[in-house]
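Of the protein chains in this complex, one is absent; all others appear in place.
For chain A:
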Amino acid sequence: MNLFAWWRPAAPELDAPLRRRLAALPGPAPLGVCSLREQRWVVLDLETSGLNLNRDQVLSIGAVAIEDGAIALGRPFERTLHRPAQKTNASVLIHGLGPSALAAGSDPAEALLDLMDFIGDSPVLAFHAPFDQRMLARALKDSLGLRLQHLFLDLAELAPLLNPDTVLREAGLDDWIARFGLEVQARHHASADAQVTAELALILFSQARRQQLDSPLQLEQRVRQWRRRKAHHHSL
């Protein structure tokens, strides 16, 4: 028995079909030097019970794939998770997922497996990606005992990087939606948010191409540089 097993939560017990599916999941592919258009991306949006990374839960998942540089409208991903224990708190006012919707939701383990199938080996895009990344990582660990290894690219970093002339302090998704005149069907509805985030991503990719950043790898490296420069700038 492992020495530390006593404090590690017990690995979730999964039935055989789920275990088989879990085993068959592909890992993330390393970012390549293909063009932005050739790369398949998955845009992710999570609705959660709150903003606490350690305590709050993922309630619903919306995801949209960008393939061949376009959003496939007929194939978005959306699951509401079965969360019977979730108490109604103030966040219900934002995402609108009441107890009945959550009670009728999918089994979290299955829903998360479906999501990982949907993501496949593609890199993930999100607005304020670190939040979605950590919430998803914890949900995967809790429900499937799976470690999230996929690369997340944050559109909240990419947008100001590519639009240095746009002065928006602490700009949120709504600010960028307004900046580019996008129309959003139902904000804080996971799949609608994923959809509008994907539209934002298409605009940003188009800008990136014009700034000679036409591969996922280049884009990711530029974001790192930008983050370092910003940190440096702040520390001065």
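As a working rule, a residue touches a chain if its C-beta (ideal position, glycine included) is under 8 Å from a C-beta of that chain, and two chains touch if they have at least 3 such contacts; residues count from 1.
The rule we apply is simple: contacts and distances are computed from a predicted model.
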item	value
Complex member absent from the view - protein name from UniProt, among "CBS domain-containing protein", "ABC transporter permease", "Phosphate-binding protein" or "Integral membrane protein"	"CBS domain-containing protein"
Selected from A:L22, A:A137, A:A171 or A:L202 as touching the chain missing from the view	A:L202
Residues of chain A (touch criterion as defined above) contacting the omitted chain	62, 68-76, 78-80, 104, 106, 110, 180-183, 185-186, 189, 191-192, 195, 198-199, 202-203, 205-207, 210
